[in-house]
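Omission of a single protein chain aside, the complex is shown with its protein chains in their original locations.
After this line comes chain A, so read on.
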């Protein structure tokens, strides 16, 4: 799985951080999403999938790698 994020679309809701804290974080200055890793190991993928599903800004895209 490969993750891409769209920082322009992101509204800083933090939903991804709640769903998958190992993979997503927020910038302190404006709460916008940052990726801690873009190819998470299988054990983390369910949470990442959940994060992309609940992201209100549709800012998280997952592609099979």
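By definition in this document, a residue touches a chain if its C-beta (ideal position, glycine included) is under 8 Å from a C-beta of that chain, and two chains touch if they have at least 3 such contacts; residues count from 1.
The working rule: contacts and distances are computed from a predicted model.
Enquirer: Which choice in "DNA-binding transcriptional regulator, PadR family", "Cytochrome P450", "Acyl-CoA dehydrogenase" or "Amino acid ABC transporter permease" gives the name that UniProt lists for the one chain left out?
Expert: Per the UniProt record, the undisplayed chain of the complex is "Cytochrome P450".
Enquirer: Which candidate, A:1, A:32 or A:62, sits in contact with the chain we can't see?
Expert: From the options A:1, A:32 or A:62, the contact with the absent chain belongs to A:32.
Enquirer: In the full complex, which bits of chain A touch the chain not displayed? Write them out.
Expert: Counting only chain A, the missing chain is touched by 11-14, 17-19, 26, 28-32, 50, 53-54, 56-58.
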